[in-house]
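For this depiction, one protein chain was excluded, whereas all remaining protein chains were kept in their positions.
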Amino acid sequence: MAFISLWVVALLVLVAIFAPLVAPYGTQETDYGHQLAPIGSPGHLLGTDTLGRDILSRLVFGFRTALLVAFAAEVISVLVALVVGLLAGYRGGRADGILMAATDIMYAFPTYLFAVLLVTVFGRSFWSVMAAIAVAGWVTQARLIRAQVMTLKRRDYVEAARSMDAQGPTIAMRYILPNALGPLLVTTSFAVPAAITTEAGLSLLGLGISDMPSWGAMINEGVRYASSAPHMIISPAIAFAVTLLAFTWIGDGIRDAFDITSEARR
Amino acid sequence: MSRSTSPVTIDPQAPLLEVSGLRTGFRRADGGQFVAVDDVTFRLEQGQALAIVGESGSGKSVTIRSLLRLLPRTASILGGEARLAGIDLIGASDRTLRRVRGREVGMVFQNAMEALNPTIPVGRQLAEALTWHGLCSRGEARARAITTLGDVGIPEPERRARMYPFQLSGGMRQRAMIAMAIIAEPRLVVADEPTTALDVTVQAQVLDLLAEIKDRGTGLIMVTHDLGVARRFCDDVLVMNQGKVVESGRIDAVLDSPREPYTRMLLEATLEVGDVAATPPEAVEAPVREPLLVAERLDKTFRSRGGQTHAVRDVSLAIRPGRTLGLVGESGSGKSTVARLVMGLHEPDSGRVLLDGQDVHGEESRLQRRRMQMVFQNPYGSLLPHYTAGANITESLRLQEIGTTGERTERAAELLRLVGLSPDDARRYPQQFSGGQQQRIAIARALAPEPDVLVCDEPTSALDVSIQAQILDLLGEIQERLGVAYLLISHNLAVVERMSDEVAVMKDGAIVERGERRAIFGDPQHPYTHQLLDAILPVRGSRMPRAAIA
Amino acid sequence: MIVGYLEYVARRLVRMVLSLVVVSALAFTLLQLAPGSFADIQRANSGSTGMAGAGAQEVAGEFATRYGDEVPAWQQYLVFMKGALTWDLGPSYKYPAQSVESIIAQGFPVSAALALLATTLALAIAIPIGVFAALKQRTLWDSGSMFVLTLGHALPNYLTAVFLVLVFAGAWHVLPAAGWNGPENLVLPVVALAIGPLAVLARYVRSSMLDTLGEEYVTAAIAKGGRPGVVIRKHVLRNSLIPLVTVTGPMLAALMTGTVFIETMFRIPGLGLSFTQAASSRDMPLLMGTTLFFAIILMATNLVVDLLYGLLDPRVRAESGRKLRGPRISRRDIPGADPDQGGRSGVPSLG
């Protein structure tokens, strides 16, 4: 499953990168003569929307946006999480106390408020939506890394390194980090579909990206037309499900892979 | 208590257990078959005890688990026969087998902490063995559980029966485990390494209990890697290696005059206290030099949320250049904490560690610290999994920026040769080596910065005896060639005796006795040291008991 | 030990209160930073022809008397916190005739009922499936059920809800599409809410079962002669399901604090709806009130989960005096538990 998923994701990423080559039309290209054309219409494989724009093309470009948002948000939240998680996990003490307090607070704080603020102040742009997703995600990641680091730092090889007079930062970067990357990769591969979902969710609440074609907007529109123009929801929903499934299975696969190696080491 | 009639047909004339040609295989990931137990045949009579001995991976545990078909999903019995008082165990239906399990055959596991359900009180777990077989009512079962707990020597059995496994001490847990195996008064008790996880003093008590059970006429099969344990309790022995029975017979006969080279090797590799005393003292005593490493009045308390452990109390040590100080004690005695304090991995609450008169914990300690290196118990865990053997060995040099890349590669090759490996091994990763080889790499790594002191924390306790002997030999050679001083930490008295010049005995964080090796082993002063030495089970019958040496 | 236990609970409560203060202050600050005020938005919402100053008037007259006009923000915050302490949060801007606490008191039972039902449904289905899949590990049953569950989980709950409505109300006319008039209105939203958690829980149960099945004490129980059914019931199931508390608790809390999409789509008068409306209309008292209430619910659930875990697992209970620490799992650690994210989150199932 994970293997097939890997191919699917690779294909999707290629599609996203080469969106302008793949998509038969531009995202804003209107065809007032052929509005709401159903799936399989000549020239419009997946039909058209209310302005006669090609749904396939919008899906392709929308996927590009979704991936970009998800990856960018993940990169940011992972970077923040790495710094905080390493610090808290390795140094412990006050750094850890602060992280855990922040965790308590973030846990009880509605992410939605952050999203509203970011999106209202900075507009419904790519950057603010991305930041909103990153804000929502970093705490979980940081805690995960912290837990991982706490386990790893009790490993004998870390003691061994310390006995070789390695200093804190060296140990954190050279010995702990590489071994914490596996689990991090797993969470990241699960976080990407979550970020895509969040983007769509924000869009549903009127807080999504408005200046780029986005899946969220398409789904939002599709839901609106669900009973009268079902083709507007079916293709985005299927694309959505396939992408999310593929990423989830990759995550499963990576996790299994790590489990197997850890078993072999035992 | 009279035995209720057995639900399965028992042939009282038949031998208690008869096993012939037993073969058990595991499905490998590549679809192939790995035969873990190959053609095992033996026979056990009522009231007899059989020891199955062998090193790890010899198939001894799989053998006994095959008898009750307690095998993982990937394993299957490929052939052979096993009859318990006439009942065919291999061909038995699940239903029949269930009636045998617990009722006719009780099983004792290695680690009671794992083999007892953590969320069910001990008494209930015992009672289950009765109620599940319909041997008595719930109320009676509860009462018998308490009685049985008392029988295995657990004080206040009524109160203990209501406790959860984690609330009992290690020794008590193991007794409860045994009680669970015998509560239904089975004909046969199968014990899988029943004392391996225990300290020697506790081991002695548990073994006494097993002896008692045997004396009641119950058959006993004991799987163990400890020949001393086997010799102490068993009538017969089965020596296994790589799934096959190498040698079998009366235990005295096999251990005193082994016929097979493997058995001989095993016996030779087994260290015993007294081995060293028996050999003549070294011809030339090295001149006594000033101590290289001195630990003065170390004290360390660990605090956790709401509790604290006084791990090390007022411990002082001195190690002379090129000599070995053995630090011996049971688990939890604080010996590993001492090692870490000495290494500077923990800061002591009070006291200091001086290397050549310089404080290891001070600001200027970095250079000092490099002169001490450490070898850990678990070789794999102490090696970086994502570094090659070569990189692992030279990591400390790289950290200190000593030498060029070429020089470091050169050094790695040299060290690999020193520890008995090939320079080509430098390119392989830790997981591609066996446990013994991994420990060699760990030793090579520790030697890389040319230390003056090597702190070895249980360096061989994760290894099989044959490998233990090799590693100890290696450490001895290295000391001879390089003049490194050792702080050797072990729970194994034989290892300490073999390696040390001086010995310190730890209990509850404090050193209770210290002195020259011969003084400690020959004329112990402290009752605790006595207790430790008394708990030792001799392997070689020809050897005189310890008391005779004294 | 009782003293230690109480001390632990007391410490947790203190930490909770401190966190709540920070949460409220943070929310208040963010609200001050957000553009637009309640009155502005009311004017704009008409979608009609109002122009600047064409009569912008303080709609919530009571607000001025409660918080004072033109008082510095920090003083407003103090007034709010004083109100929060006495459970008297004053009137909402948007619903000037109603107090914030009465809005919460009306909305919460609805959200809570929905959450309880969805969680119960999810558990009722997930546990048997998870157990079954674990027992049939590596068979078609196992991979098949997990495949279907992952599939159900891959769609966010708003999409699931749309399809449920289209099928059951649109095509088959067997259930109402929306509204809140009787039990029949519960079916679709509860199912839509349950699917995500169901998948997560089933996967969790399965892997927890597999872990337990590998335990030596299970082998020991078999060695005692237990029938498979008995061993599974008495030794495997119990220990596999105890950790479920740590997943289910936060999941329930997340659902209880409102599920915006589902409540909007099915027109369910729950708290999630009130909260998002309050946020978008900058209804400060209501927004602060709901935020604080949510925080309390979430943190209290965390505490309850920790304590419950201690009750269920004697090992943890025994440590309560020193360090009773149930596994700390937040709702965001659990995919499908965070309604803000439409039913998914950034962390793998905890298997």
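Here are a few things to note about the model shown:
When the chains are written out, they are named A, B and C in that same order, and each has its own residue count from 1.
As a working rule, a residue touches a chain if its C-beta (ideal position, glycine included) is under 8 Å from a C-beta of that chain, and two chains touch if they have at least 3 such contacts.
FYI, contacts and distances are computed from a predicted model.
Name of the non-displayed chain as stated in its UniProt record, restricted to "Sulfurtransferase complex subunit TusD", "Na(+)/H(+) antiporter subunit G", "Peptide ABC transporter substrate-binding protein" or "Inner-membrane translocator": "Peptide ABC transporter substrate-binding protein". When the missing chain is restored to the complex, the residue among C:Y8, C:F28, C:Y95 or C:Y204 that touches it is C:Y95. Across the entire complex, the residue among C:T219, C:T264 or C:T291 in touch with the chain not shown is C:T264. Subunit A meets the missing chain through residues 28, 30, 32, 35-36, 49-51, 53, 116, 119-121, 123-124, 204, 206-207, 210-211, 217, 220, 223-229, 232.
Counting over the whole complex, subunit C has residues 34-37, 39-55, 57, 59, 61, 94-98, 103, 106-107, 109-110, 112-113, 116-117, 119-120, 123-124, 127, 165-166, 169-170, 173, 176-182, 185, 241-242, 244-245, 248, 264-265, 267-269, 273-274, 277, 280-282, 308, 311-312, 314, 317-318 touching the chain that is not drawn.
Everything that follows uses one rule, which is that only the chains that are shown with their structure count from here on.
Taken as a contact graph, the chains are fully connected, with every chain touching every other chain.
In terms of C-beta pairs in contact, the better-connected of the chain pairs A-B and B-C is B-C. In the complex of the two chains, the subunit C residues touching subunit A come out as 15-16, 18-20, 22-23, 26-27, 30-31, 33-36, 147, 150-151, 153-156, 158-159, 162-163, 166, 170, 257, 260-261, 275-276, 279-280, 287, 291, 294-296, 298-299, 302, 328, 330-333, 335, 338, 340-348, 351. Within the complex formed with subunit B, the residues of subunit A that make contact are 155-157, 159-166, 170, 175, 178-179, 264-265. Touching subunit C in their complex are the following residues of subunit B: 68, 70, 73, 98-103, 105-107, 109, 111, 114-120, 128-129, 132-133, 164, 166-167, 180, 184, 304-307.
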